[in-house]
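Shown here: the complex without one of its protein chains, the others still in place.
A and B label the chains in the order they appear, each numbered from 1.
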Amino acid sequence: MAARGVLVLGGGVAGMAAALSLAAMDFEVTLVEKAAVPGGRAVGYACKATDRCLHCGVCLASDLAEELAASPVVLRTGTRLEGLEGRPGDFRATVTGAELAVGALVVATGLAPAPAAGWPDLGYGRLDAVITASELEERCRRQGPPAARRVAFVQCVGSRNPAWGKGYCSEVCCPYALRLGLGLVAEAAAEVTVFFNDLQTAGKSMATAREQARKGLRLVQGVPSRAAGVAAGVELQFEDVRAGGVRREGFDLVVLSTGIWPGPDTAALARLLGINTGPTGFFAGHPGQSWRSSRPGIYLAGSCQKPRGIADSIAHGRAAAAQVAADLEEVRSA
Amino acid sequence: MKLLAFVCERSALRAAREARELGAWPEELELVAVPCSGRIDVLHITGALTRGYAGVLVVGCHEEACEFVQGNLVARRRVEYLRRLLEQAGVDPGRVRMELASPAGAPRLARAARELVAEISCRTGGKGEEA
Partner (left out) sequence: MKVEVAVVGAGPSGLSCAAALVRLGRKVAVLEAAEATGGTLRAAPGYLAPAAEGRTRLQTLQAAAGPAALLTGHPAGSLSGGPGAFRLEAGNRRLTAGAVVLASGVRRRLSPADHGLEPAYNLLGLSDMARLLADPQASLGRLRGRRVAFFLDVSAPDSLRQQAAAMHLGIAVRRQLAAEVLWFGRDLKVAGDGLEARYREARDLGVTFFRDAGRPPMLTATAGGYRVWAWPEEGGEPVEVAIDLAVLDEREEPCLPQWDLGPRRENSRLGHRSPRPGIFVTGSLRADLDLEGCLVDGVAAAAVADAFLRGLDGLVRAEVDAPRCARCLTCVRLCPHRAMAIAWYREADRAAAKVDKAACRGCGVCVAACPALAITLTTCPDEDIYRQLESGGRTT
């Protein structure tokens, strides 16, 4: 029965949360994930606890993945959406190797980190000691923190500049840089410098990290403009906004805090599904109901709609689920 | 020599599994999974010691990340209490230890586990100890 079926596209935290909520509301949910395993980006991140939890939200991804494995949600990995026909309450979705009758579709295809190679002056791809925050996360998750003494984080790479069509703050990169930095201090006794424009450290969940960061990290306002390879690592050139003047300083490891851009499939999916994207390239949500797309019967969840952290993406996925459930009940009773 | 880790299902079990996949988990350290580290009482730990385990690790979630809010803190208090008792009884309290972990913190837990194994095998000359 189409109206009891829901297709969730993308198995990151937002997609998993939406699927689990819908399953708990007795819908028949199929989760279509293009990768080989569900979980999205967040299951590859590292815990950032120092002597206590810093509330990065990464355990939530693990909790959802466990819950998903034990749930009645039908998981199709290595699968993509190829076509969609029909109307709200009665869609026919073609996915790799199958056709599904569903009442609604939740799009949760997530984000892509800004392409670090887009800023050649910062040395990514040219210098081995310049890496992205995603690469650092991945490394910490599998091997623990790298043994570099002087570490610099460069904030706002690919964010906050309308000239790139990205005139927004990515919201998550300040928190993750501070937490990752604190982890390096605590576990690898590194000296960490964070170069920032404005530090986004709002909120209760940041309270501990904020306090520890102000004590344990060197925070410098002003973002480096170029990186040069030197014998002992990387030399960054930056304008020190607070102390004044252009300065140069050497580091063993430079981490680029690449911001959140729309996921790689966003534009193609928007065409396939007939839904709108906004000026920054994310799927466009309804004003005040950001979990609704421009097309009835198709819903949005998580960071494919705007930059969102893990906890916010989960909340957004649940909100989408509540709307789907309500709308499908209406379709059925109509 | 064999050692035992009581692991909570929510964090430590998942981290230990991942560490094992990465080949970072010490072979000697066996796992017993419980819903929460707060489930473990001193009798479980002494039970393990009397059954020939040379050391016992209790692993719960990080502070402020326990699914059951404070099971990890309760467990830590119990382990500390037991360590005092062991000391009074003339048993090496270093054989029992509490660690905190996250499902996303496999390398860190593996390191703590290897440290425990190394320390205990060093103390017992690698043979384990009859309790």
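Here, a residue touches a chain if its C-beta (ideal position, glycine included) is under 8 Å from a C-beta of that chain, and two chains touch if they have at least 3 such contacts.
Note that the structure is a prediction, hence the values are computed from the model and not measured.
For the chain that does not appear, the touching partners among the shown chains are A, B. Within the whole complex, the absent chain has one touching residue among B:C36, B:A54 or B:V96, and that is B:C36. Residues 2, 4-5, 10, 17, 30-36, 38-41, 44, 47-48, 51, 61, 64-71, 74, 78 are the ones on subunit B that touch the missing chain. Those residues of subunit A that touch the chain absent from the view are 21, 24-26, 53, 55-57, 59-60, 63, 160, 162, 167-169, 171, 174, 198-208, 210, 221, 242-244, 288-291, 306, 311-312, 314-319, 321-323, 325-326, 329-330.
One rule holds in what follows: only the chains that are shown with their structure count from here on.
With centres defined as mean CA coordinates, subunit B is found 34 Å away from subunit A. Here subunit A touches subunit B in the complex through residues 45-47, 49, 51-53, 55, 58-59, 61-63, 66, 140-144, 187, 208, going by the rule given at the top.
Remark: subunit B residues 10-11, 14, 22, 61-65, 67, 100, 102-108, 111 touch subunit A in the complex.
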